[in-house]
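Here the complex is missing a single protein chain, while all its other protein chains stay put.
Presenting subunit A:
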């Protein structure tokens, strides 16, 4: 894919992405700042909205306007939404397209064939990725100064929030279909940063997987963090109403749910950590 592209800048930026992902110290941004940027991915949408200069970002994905998944749904309504179709994106005449490594594969390769520069961001898997991606987005958009300021702010606030209490309560991330999330994920790091031990480790789930309700009940976590509920009904979510889960959920009545702040690696993860820290303090007080 990369080798076939006749555009040098594409290669340069892709190399920049590659280096940044590998954590290389210095990366040189290629060329001048892009003027018409279209983002196709929920997470690049939010990073771009945080860093782009007024008028620089032309369109974000429709998901960015959904408050269930996007921490910046209100801000996203100011932009025309796209559904990641190559045709509609091409007609927006972008000089740079931002995509996730798993978003709209067909559209991305089509846009590349049409000679449009596409930068792909892998999903954020850790709190460190937030910093890395802010820096990368700053370079790609030519907004390095703004990115560095945001990273400094993020680091300060994260350091202030990061807790290592003597007693770490045991928490479970439990969402629809009994899916639990382990430590080697963004959600897992959010949980750990707030001073919780993740029950997934005891159940032998390193990243993510189904945890039978029986096993969860036997492990007896101090806190169960469920996912925010979608409209409409589903059997997958009905599991969270199971009577066997009720005593665990009742332990911390206003426990936070995994919401839009948890989905993407943006500075909004700090808000998720804040909510968890408050829940941990409520647990300590109730003890």
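The criterion applied here is as follows: a residue touches a chain if its C-beta (ideal position, glycine included) is under 8 Å from a C-beta of that chain, and two chains touch if they have at least 3 such contacts; residues count from 1.
Definition applied: contacts and distances are computed from a predicted model.
UniProt lists the omitted chain of the complex under the protein name "Iron complex transport system permease protein" (options: "MerR family transcriptional regulator", "Iron complex transport system permease protein", "Protein ImuA" or "Phenylacetate-CoA oxygenase subunit PaaC").
Only one residue in the set A:33, A:73, A:201 or A:217 touches the chain that does not appear here, and it is A:217. Looking at A:56, A:126 or A:177, the residue that reaches the missing chain in the full complex is A:177. Listed for subunit A, the residues touching the missing chain in the whole complex are 176-178, 210-215, 217-218, 220, 230-237, 239, 241-244, 247.
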